[in-house]
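One chain of protein is taken out of this complex; the other chains stay put.
This part shows chain A:
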Amino acid sequence: MAEVAPPEAERERFVLSVDGLEALLVALRGDGWRLMGPTVRDGAIDHAEIRGVADLPRGMTEVQEAGTYRLARREDGAFFGYAVGPRSWKQLLFVPKLRLFRAHRQEDGFQVEPESTEPPRLALIGARSCDLHAIAVQDRTFLEGPYKDPDYAARRERLFVVAVNCGQAGGTCFCVSMRTGPRATSGFDVALTELLEGGHRFLAEPGSERGAALLARVGAIPAREPDARAADAVVERTAQSMGRAMDTTDIKGLLYRNQEHPRWDNVSERCLGCTNCTLVCPTCFCSSVEDTTDLVGGVAERSRRWDSCFTLDHSYLHGGSVRHSIRSRYRQWLTHKVASWWDQFGTSGCIGCGRCITWCPVGIDITEEVAAIRATDGARPGA
């Protein structure tokens, strides 16, 4: 877990060359961290295990809109010139499938064989501010409630985070509205800002002691004022070019008083109930527990896998599903995400990454749905 960062104003900033970035990645690997960073895979910039700078999506970017994602080239050779990809870091912390235990039948009763896998030590390379906020949101769910999730906790402890301040906003990004970016302010060991003008280099900011030690080891030099200003300008420009915006004024009240708004009927004609929005969302945390047996009933297994409030089984109680219509399922998801999450966890469940907009096969846009309800606040069916 990243250590507590010193207050922003006191943080010293450094400059790292492109070779310095390679040295940083090599040093992390040398220290036994597995590097998980951006790379081009199946038509998208997605994270996977990388070995060094050569695996980064240099000169690549993407065009994201509601329901579409296309890779594109850029001329400036940027390493981190894209926004967020199809999968968040949730994939690595709250893993999609997890075996919880196996049980073997004995002469009298059964014996439980617990799972005992030590998770890998991962270095996240290129994590964005919105996604670091998402990790903090999931921490509240998995670590800070009455029950701690042991698997999540173990994975979470074995993380090193190299953040990147966004040099460009994606077409569906709205972190500025959610106050989660584009500049990383906490939850990292090192934060980089890629500078492309006046020589390709990075402004590097340590967020922990081990981050500062790493920067010193790989030859980062103290930044001069113009470099620091250039980095601030990059982030400022990104903040000015958000693809989307969401007005969050009294958003809880807005959604709570509009549970019968006709917009829910409208969205239910479009929503497929396919679950994509929830599974790509970096904060959605639902899972289902499944038991299986072998043919003769000698071995049983319990596992956990991602689930979604869009499946009928998710709300299945004795006699049927509580949220039978798509209308009620979409309403549940959106209302939980931006309103009742506050009651439950003291924070918004949405951090404005835009994934649910891009990766919805029919392009349903959370910002547009909220705006539509706000525009006709209080409307009733048939009105």
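Just so it is clear, a residue touches a chain if its C-beta (ideal position, glycine included) is under 8 Å from a C-beta of that chain, and two chains touch if they have at least 3 such contacts; residues count from 1.
Throughout what follows, contacts and distances are computed from a predicted model.
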| item | value |
| --- | --- |
| Name per UniProt, for the chain absent here [options: "Oxidoreductase", "(2Fe-2S)-binding protein", "Carbon monoxide dehydrogenase large chain" or "Cytochrome bc1 complex cytochrome b subunit"] | "Oxidoreductase" |
| Option from A:253, A:298 or A:378 whose C-beta touches the chain left out | A:298 |
| Residue of A:142, A:160, A:306 or A:333 touching the missing chain in the full complex | A:306 |
| Chain not shown: contacting residue from A:54, A:72, A:112 or A:272 | A:272 |
| Residue ranges of chain A at the interface with the undisplayed chain | 41-44, 46, 67-70, 86-87, 91, 96-97, 105, 269-276, 279-280, 290-298, 305-306, 308, 310-313, 324, 326, 358-362 |
